[in-house]
Every structure is written in C-alpha cells, then in structure tokens.
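Here the complex is missing a single protein chain, while all its other protein chains stay put.
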Amino acid sequence: MAYQALYILFALGALFGGVNVVARRNPVNSAIGLLFTFICIAALYILHGSPFLAMIQIIVYAGAILILVVFTVMLLALRDPGKGLAKFFTVPQKLFALFGAALLGGEMFYLAWHALAGVAAPGDADLATLSQPATLAQALFGKFLLPFEVASVLLLAAIVGAVALTRRPKGTAAMIDAPHPDEQGGPR
Amino acid sequence: MSFWLALLIAMAKLLVLMALFLAATAYNTLYERRVVAPIQQRIGPNRAGPWGLLQPIADAVKLFFKEDIVTARSEKFLYLLAPIIAVSCALLYIVAVPFGPEIPGLQNAPSAWNKFSMLDLNVAVLYTFAVSSLAVYGVLLGGWAGNSKYSLLGGMRSGAQMISYEIAMGLSIMPAVMSAGSLSLHDIVAAQHDMWNVLRLPWGPVGFFIFMMAMLAEANRAPFDLVEAEQELVGGYHTEYSSMKFGAFFVAEYGNLITVSALIVTFYLGGWQGLPFINLGLPAWLSPWLGLVWFGLKTLILVAALIWIRWTFPRPRYDQLMGYGWKIFFPLALANLFVAGLLMYVGQRLGIGYFG
Amino acid sequence: MGKLDKFLLTDLFKGLMLTLKYAFKKPITYQYPEVRRPIEPRYRGRHRLTLHDDGSVRCVACGLCAAICPSQCITIEPMEGPGGKRMPQVYEIEIGRCVFCGFCAEVCPFDAVVLTQEFEMATTDKSTLLFDQQTLREKPRG
Partner (left out) sequence: MIPVSLPLATGAVLFALGVFGVLVRRNAIVIFMCIELMLNAVNLTLVGLSSQLKSVDGPIFVMFVMAVAAAEAAVGLAIIIALYRRKQTVDVSHFNILKG
C-alpha cells in the first residue's frame, strides 16, 4: 500500500513536470520541468524494482540529453521569451490539438485501466533477479547482441551526422551571433 | 528484521553521516588554507580559536550576515534552485561511499544496511555517475539565472567540461568494476583485499591517473577550474551570488572535494583496506574500526594531494582542456579498458589473480 | 625534453617537488601584532609637534609646512601667545589625505613638526582622522 501511494505521488510528480514542459514559455523552465519528470520516472523505475534502469535513466536522459538541450538553449542566445505561460497557436488550432491529445490519452488510459488489468504473468524470470544488472547484461550481450551492436553503429552515425550538420565551412563568420533580422534588439 | 527497525537504522546513519560530512566540509576549507600556506611560505589562518580552529565558524557567520543580493531581471526560481541543486548533489554524492566494513553488532541486519555507509547499493557506481551528472545543473543554471554574461560563460564552460570528462571518468573506473565483478562499491573495496587496484600493473596506475584527472575536472578543481577562472570570468558561475547562496556553492565545492577523494580511494587505493602485503597483527575485533581509520587517513592524504596539485599547476587554456579530455584521456581510458579486459581474461584462464 | 619525459610527465612532478620543497621552508610571515618587522630608521609615519622644555609647542605658525604640503592637508591659524610669542591657535592635519612625503618636517625651520615612525592609524570612525594640536602633541606609542 505504501508502495502504491509512493508510486502515485511520483507519477503525479512526473505529470506535473510534463505539464511544465508543455506550458512554460521559457525553454529553460521547460527543461527544468523535464528534468523533474525524468527524476520522478527514475523513482518509478526503482519502485518497479529496477534501480539499474533508474540510474541509467538519470545518467542518459538527465545527464546527457537534457544537458545538451539546456546547452543549446543557452548557446542560441534566444531573445528573452518572457515569463509565464507560452504563446500557443490560434485558439481553434489549440482546441483541435487539445481535443486530439485528450482523445488519444483517454483512449490509452481506458485501455490501461480496463483491458490490460487482468493479464496474467507468464513469468519466465524471477522479479528479484530481474532487477540485477547481471540479468540485464546477460540478456543484452546474449539474446540481444545484434541489436546492441546495431545501436552502437547508430550512435556512431549520429555523432558523424551531428558534426557534419553543425560544422561551418571555413571562412564563414560566426553567423550564430548575428542579431535577428526582424528585430534589431540584441540577443539576450 | 522489521521495516521500522531498518528505517531507524537508516535515519540514524543518515544523521551521523550528514553531520560528520558537513563538519568535515567546513573544516576542509580550513584544511585547504592550512595546507596551502606552507607551500606559499605563509602560516595560514591561526587567529580564530586555537590554531585557527574556529575559522570555519567565523566564515559561516560572516557569510550569514552578508547582504543577500538578487540580480535584476534574473529568473528568480532558477536563481534560488541552482545553489539548492549544487548543495544537495554534494550531500547525495557522499551517500554511496563505503567508509568501512560491517558495523559490529549489526551482523543480522540485511546486507545492504549493515555496513559503514548509508546503503550498500548494488548499482552504486552508476549512482555516483548519476549524481555527478545532476550536479552539472547546479552550475549551469547558476550561471544562467544570474543574468550576467560572465557567469553564463562560466556555467557553459563547466557544462561542457563536466560532460566531456564524465566519459573518461566512466571508462577509467570500468577496469576496477570488471576486476570486482560488481557495481557495488563495497564489493569493489573487498576485491582489493590483497592488492590495491592502483598497484595492478599495467592498468592500475593508468586508470588511477585518468580517474584522478577526470575527478578533478568533475569537481571543478584547479588546474581544471576554468569555470571560475578569476582572471577571465570574475568568479565564474557564482559571480552573481552572495551571502548564504554563495555559501551553498562553497559548501558544494568543498564537499565535492572530500567525496572525490573518497571515491578515488575507494576505486583505486583500496578503500578501507589496510596496507597490502603487510599484516600489522592487530586483533580481529578491531578491524571494522581500523577500516574507518584507514579510510579517513587515506582520504585526508588524498585531499592534501589534490590541494597540493591545485596550488602547483597553472590552468590550461579552455581548448587545451577539452583537447586533453577528448584526445588524450578518452582514448587512453578506452585502451586501458581493453588492455585490462584482455589481461583479466588471460589471467583467469591461466589462474593468475594479479590482474584482477 | 625527450619523448620519455613527455610520456611520464616529468615536468609535472618537477613542479610538484618544487612546491613540496617550499612547503618545508620556514614561513616568512610576521605574526604582526605580537612580532613586528623592524622599521627602517628613515620611515615616515604619523606627525608629531615637538615641544619646548616648558611644554609649549615649538611651532611659530609660520605656515611654511602648510604652503609646501602637496596634498594641502595642514591647516594653521596663528595667534599671539604669552609674552607676545607667535604660536598656532589651530594646527590640524587631515591625516586621511596626507601622503607622508615629509616635506613639512623638511621645511620647518624650528624642527617643530616631525614625522614619527608610528603607522597604526587605522580607525572605524572617519572623524578621528582629523588630528588636532592636542593629538599631535601626544608621544607616539611604541
């Protein structure tokens, strides 16, 4: 029971962070909301008996991906977007998006709550050993060795791609520092 | 053992650990100043109390009574959040460090709880990574929220630096993890009972060196303290902070210095194990307490060594710093990991325990 | 520097050894209030008005010191003392502006103002930095 209460607490925390991501005008505030979500989800992983995944979650998502995002926001020196909530699209578009998202979410929520609740566990592994890093490692380097290697190739391709995309040709000035063409107000 | 008893033990351990850690952090500032003074042929602070022992308290009082400035047009929430993240990451960092073997009298407790550390986590290595990657946010946000270009530059530099050196750090401790066959820090220390990892040629010294450099960069210590390069960036990411918010960054920095030394000791210098090859012939009941003494002694010496390094070397240029990280430490750590793995495999095949 | 030196980072260890060597040298610090460094004989510190044997000031308020003072921190107002002697009614030195050049003592025909070797004039109250005749008559500490 205590576990469930904790679970609901952290789930609500994750949702709160998610709302902040969507609603805050300033991207840095969104990023902090996302950080909160990541940490809450890591806590949920721990409650699921998988501290290994929780740590990986924080290292990869919070420590690498989100840092990159925050870095990009700061690097781009965006004009001060102001505080408070974001400017959305026009009202009909907004309502349409809200309707669509609510429909999707509701549908999935319904499925989650009713259809799958009674699925029995076939159980090919013990839950206590599931949480061990050794179990995960044996699966990762045994059954899933090929996908693992493919993932490493994917990461290599991503590195090369990122370098190729952001590299500026020799001799070009740092355009990134130029002021915005519409507004001559300097970068923040 | 009931849930509540375990909780009680955990709370008691946490209380003792936090109190000791904060006291050690406060006195670490004095320690640094007293260690650096002879290097510069000075005496160091010796006025507040006998041998200057009350100096940290005097510093804290001074910081408390300073004016708390919030810069104009700064993001108030993040401005407040950054020192909180910094100091709480410093406190979270020490939690996984093993200070000694089993606590006498708690043999019947679950194995995660009966040791001289907060918790014998089975993913403690990853935990330290996770906390150190969260600590970047304190610096990055502190630099950004102050609405000042110098602190922003300091924060950006530290972000890039910490991410870059995290890779070399992770790869350089992997041989130690492989040799112990576990991600638990207690197991890593226990695997060094006959031989410290640093003595395991060839991978030990190399890994130790890379890990120490990476940890210096992670903790933003000189010579890798470009984050707060006074000559270029004023005070770095905490330029715009004053009073106890600055104090929080300060506590985080000196707490991290202790934790970093403790982690280096844990991974490469045998943790709470005594000297290898030498049996002092002390009674067995003393060994848990002796473990604490060994650990404290090693950490103290290593902190002094890091201070010594800080006050000896000049700072590298920023591009040189990133160059070291990516072009020297990262490939070297990777090669070291490969060599260590190969030697361990061969050693296991031939029945040689030397390589781990 | 050879390749081996570069590989083994010899220079770094040389640097560490140097700082370690200094760590065991005697500190050069003076523990100031208890131990004072010797003051040079011609050190110029706080002013003092010298006195005749009967306790009156030697100063005749000629104003030469006020005239030569580069920072114009000396104020003198003359008066007629007992026996028609010229003596200063007001003799003030704004010590916060004084540059301790010693011209006043140099120019004084009667050696009435001299610079002592006292240098501890720090205060938390700015108004005490205006030294009047009474203060200037006092013998310096130490």
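Each chain gets a letter, A, B and C, in the order it is written, and its residues are counted from 1.
Just so we're on the same page, a residue touches a chain if its C-beta (ideal position, glycine included) is under 8 Å from a C-beta of that chain, and two chains touch if they have at least 3 such contacts.
Predicted model, so just to flag it, every value in this text is computed and none were measured.
Trainee: With touch as defined up top, name the shown chains that contact the chain not shown.
Mentor: Looking at the entire complex, the absent chain's contacts are A.
Trainee: For chain A, enumerate the residues touching the unshown chain of the complex.
Mentor: These residues of chain A touch the chain that is not shown: 3-4, 7-8, 11, 14-15, 18-19, 21-22, 27, 30-31, 34, 37-38, 41, 44-45, 47-50, 52-53, 56-57, 60-61, 64-66, 68-69, 72-73, 75-76, 78, 81, 86-89, 93-94, 97-98, 100-102, 104-106, 108-109, 111-113, 116-117, 119, 121-127, 130, 135-136, 139-140, 143-144, 147, 151, 154-155, 157-159, 161-163, 165-166, 168, 175-176, 178-181.
Simple rule for what comes next: only the chains that are shown with their structure count from here on.
Trainee: Express in whole angstrom the distance between the two chain centres, defined as the mean CA positions of chain A and chain B.
Mentor: Spacing between the chain centres: roughly 28 Å.
Trainee: With chain centres taken as the means of their Cα atoms, state the distance from chain B to chain C in Å.
Mentor: The answer is 49 Å.
Trainee: Two-or-more-chain contact residues of chain B, please, as numbers and ranges.
Mentor: In chain B, nothing touches at least two other chains.
Trainee: Using the touch rule from the top of the page, what residues of chain C touch 2 or more other chains?
Mentor: Counting only residues that touch two or more other chains, chain C contributes none.
Trainee: Which residues of chain B touch chain C in the complex?
Mentor: Against chain C, chain B makes touches at 37-43, 308-309, 311-313.
Trainee: Going by the contact rule at the top, pick out the chain B residues touching chain A in the complex.
Mentor: 75, 77-78, 81, 121-123, 126-127, 129-130, 132-134, 136-137, 140-141, 144, 152, 155-156, 159-160, 163, 166, 183
Trainee: Which part of chain A faces chain B closely enough to touch in the complex?
Mentor: Going through chain A, the ones touching chain B are 26, 28-29, 32, 35, 51-52, 55-56, 58-59, 62-64, 67, 70-71, 74-75, 83, 132-133.
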